[in-house]
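Note that one protein chain of the assembly has been removed; the remaining protein chains are unaltered in position.
The letters A, B and C name the chains in turn, as written, and every chain counts its residues from 1.
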Amino acid sequence: MSTHQPYTFGAGLWLFGQFIDRYATDAYGPPVGLLDAIDRAGQVGDLVALDINFPFDDGVSVADIKAALDRNGLRCHAITPASYSRKYRKGGLTNPDPALRRDCIEMYKAAIPHARELGAKYVKFWPGQDGYDYPFQSDYEDLWNYSVDAVREVAESAPDMQFAIECKFKEPRTHMLFCNVATTLLAIEDMGVDNVGIVMDLGHSFFAKETPSEAVQLAHRRGRLTSVEVNDNWREWDDDMTVGSVHLIETLEFMYTLRKIGWDEVILLDQFPFREDPVQAARESIATLRKLDALVDRLDVETLREAQNNQDALAAQRLVLDLFLG
Amino acid sequence: MSTHQPYTFGAGLWLFGQFIDRYATDAYGPPVGLLDAIDRAGQVGDLVALDINFPFDDGVSVADIKAALDRNGLRCHAITPASYSRKYRKGGLTNPDPALRRDCIEMYKAAIPHARELGAKYVKFWPGQDGYDYPFQSDYEDLWNYSVDAVREVAESAPDMQFAIECKFKEPRTHMLFCNVATTLLAIEDMGVDNVGIVMDLGHSFFAKETPSEAVQLAHRRGRLTSVEVNDNWREWDDDMTVGSVHLIETLEFMYTLRKIGWDEVILLDQFPFREDPVQAARESIATLRKLDALVDRLDVETLREAQNNQDALAAQRLVLDLFLG
Amino acid sequence: MSTHQPYTFGAGLWLFGQFIDRYATDAYGPPVGLLDAIDRAGQVGDLVALDINFPFDDGVSVADIKAALDRNGLRCHAITPASYSRKYRKGGLTNPDPALRRDCIEMYKAAIPHARELGAKYVKFWPGQDGYDYPFQSDYEDLWNYSVDAVREVAESAPDMQFAIECKFKEPRTHMLFCNVATTLLAIEDMGVDNVGIVMDLGHSFFAKETPSEAVQLAHRRGRLTSVEVNDNWREWDDDMTVGSVHLIETLEFMYTLRKIGWDEVILLDQFPFREDPVQAARESIATLRKLDALVDRLDVETLREAQNNQDALAAQRLVLDLFLG
Partner (left out) sequence: MSTHQPYTFGAGLWLFGQFIDRYATDAYGPPVGLLDAIDRAGQVGDLVALDINFPFDDGVSVADIKAALDRNGLRCHAITPASYSRKYRKGGLTNPDPALRRDCIEMYKAAIPHARELGAKYVKFWPGQDGYDYPFQSDYEDLWNYSVDAVREVAESAPDMQFAIECKFKEPRTHMLFCNVATTLLAIEDMGVDNVGIVMDLGHSFFAKETPSEAVQLAHRRGRLTSVEVNDNWREWDDDMTVGSVHLIETLEFMYTLRKIGWDEVILLDQFPFREDPVQAARESIATLRKLDALVDRLDVETLREAQNNQDALAAQRLVLDLFLG
């Protein structure tokens, strides 16, 4: 494929924080403050941008964050308000308590000036507690309407700011409302606003039973692809593993598709290296992404297109496997 | 819940035909002609409507079909053109060969006058071979465009006729293009026509990782719910088992949701009782559906809505389990 | 089915503790001490036995625990050493560091006298961190040998005590070594000891792709069924939901199978009601279990056996669905 400007890479700041789960309740490592996490991100050496959670740690100002970013050669790419803490355990945007829904909407709005100040490209909605766990637990219409209305209200409050929804099939709820790309595109349509897009997360796509390359093109075709996050998993859960560790061929196809649609923005890592060194985990994923992108350079697209024009699976496979196997 | 006109039931005629798979290549039973299959359907005693495959058996005329339907007290509810036979093994609407795509479109069009003559409510698209099997095998944009253009052309050719797409995640391809309700709604939107809707198949929904009650409301809310088919499976494949045999609670929720959205049309069985008597399998499913619907009558909707308004899973579960467990 | 002594019920004490996950890092509720958790368990009113984690909270003595159990009419049914905290994040029994493996084995051994003092029926192995996450990460032979040797050593150190392995497919590792009943039975065989059995967890069985009724009989047939835990989930993850909330029919089949194999010991709840009241969640599950067991009383076993002798799925289904649907 014809060459292009090399991709740049970013990461969710959570990648460098403290991990905990329901078993290792003493956490997989010691606490890490926001500014320390930025310094850790800086150690990767190859990152240029961060997605930073909001609210910030107590006592940490925007100026502190800017300074930490600057000293590490990083910029703020996105702000992700944390609508998934205890307070919102029964939902943020869809909490049954109108006061908590209001509270959550205001928390999102409160993030906007900080996002502006930090030069973020978008404010991200990742409404992890907005969904349901049990059959019959929820009125799906209500959940839909609450979600659509809430995101619309936030988006309309700041027409100059871009917003993006990161859809995910499940976790921490057994079912999330913005469960996959197609459903989220329909919800965005219902919002009737221009400044809401989609964060396409490769790993989420794997376990939503999507074909990631198909899903990312769907979002792109509708002009709603705001950001791209990457990782890998075993297709039943958001294992947040390093890139290409399980689904190498589909990850190559994803990189090919990004090239095809002309993606030229940062690619963000979304990983939870519970038992690994986060800095090293980031480096490994970036190395893999670069090498995959180099394989895309070498991909004989004309031959691939011919195979695809004939739905010739064997020819397409041979072309691709030869890249990996020499 | 307030009572309603009792549901009526129909079936795909394939339920009464010959079943075969890749192992029992001598088939699970003897061949069954189209008219014999209608007579078998008549034996169920409780069916009022059939979805009939097209083209019809050699030598069978519309008049023959009408006569067979009449003598069994049945009507034709839908016509399903068979775009999944050997000829279309690499795709019907999306076949890489333009001549075969054209052929397939014309086959769909040819079904329309027969559908009119038989009084069918809709012509169904179930494009089982339209998808892909391998990574990199297909250009997803092409598949999308071929599919959208083809359905649009057929729909526009007969503005008086209703059409409906039965989405399904996979089989016989490992991936189908119209894979779930949300994606298919987006495709219908791209068609820009009014006379294409969705056939919501409960079993397909289970293994597409949808929550069926959520998906059927999504289609309904957008005015695109044309028909409803039911069965059950183990959530990885279209096992086409009898209704409620695995997912009893979610099937009750689906029946509740049908009531909620005011569904008052026929409910169609889509089953493949490979090793069972098809007439008995139909009777059992209808018996289960009626009993589930009677449970919906007894459901205390006010209490349920209150539980849902509080996202009170335990209260909702207790209400529902008490219906089953006394 | 002929009636029997009513079942008694127990619970893992964690059901009444504090829940946390990787998102709600401020936890789903306030901290709960061990003794407070026992008092909460007592509030259920219908529990008789607890599975208690070890080591106990700092400053809590066996005498304190006994007192708390006594005042709540409870007994200690099992002790579960916590080999899944930060220290063991790369494995307890299989940690690559021999010193940590030794440490973990000694921790298990240290639990034994406490288990004796508390009158526990068994000490449970639930080695949640013993497995692997990535392809190529582990030598599976080593993991197997470490696991087998470690459990054998602990079991041989206390021939008077019963031990039991709770197998689980995954979480917190993406793959656990004792992943399902059949594999664990083979491992127990390799141990060559008599005092190690299996804790059959209904929910774990669902997402290990087992048929629970088949798996529990397999363990029973080999004389290795030590304990039974129950809950429900969506078959991809250990959602630890209330009993019967998703897989009602298979849960009935499980209760029927327990009756068939003559299970007459306590049935333990294993739930994580993140967003629900734990006491109420326990009560609801017990109510469901009792009602399911009452359905088993009413099951016409002779007719069922006849259906099974003919592999007559429709007859078996009708019999069972009639119990639920009247």
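For this structure, a couple of remarks:
By definition in this document, a contact is a pair of C-beta atoms (placed from the backbone, for glycine too) under 8 Å apart; a residue touches a chain by one contact, two chains touch by 3 or more.
Treat the numbers as computed from the prediction; the structure is a model and nothing was measured.
Counting contacts over the entire complex, the absent chain touches A, B, C. Of the listed residues C:169, C:206, C:234 or C:274, the one in contact with the hidden chain in the full complex is C:169. The chain omitted from view is touched by exactly one of C:22, C:40, C:77 or C:90, namely C:90. Touching the missing chain, out of C:43, C:211 or C:280, is residue C:211. The chain that is not drawn here is touched, among residues C:19, C:132 or C:272, by C:132.
The chain not displayed touches chain A at residues 235, 242, 244-250, 275-277, 280-281, 284, 287-288, 291-292, 294-295, 311, 313-314, 317-318, 321, 324-326. Summarising the interface, chain B meets the missing chain with residues 18-29, 84-86, 89-90, 128-129, 133-135, 170-172, 174, 233-234, 236-237, 239, 241-242, 245-246, 272, 274-275. The set of chain C residues touching the chain not shown comprises 90-91, 95-96, 132-142, 144, 169, 175, 180, 182-183, 185-186, 208-209, 211, 213-214, 217-218, 221-222, 249-250, 253, 256, 304-305, 307-313, 316-317, 319-320.
Quick note on the criterion: only the chains that are shown with their structure count from here on.
Between the CA-based centres of chain B and chain C the separation comes to 40 Å, rounded to the whole angstrom. Multi-chain contact residues, meaning those touching two or more other chains, occur in chain A at positions 90, 133-135.
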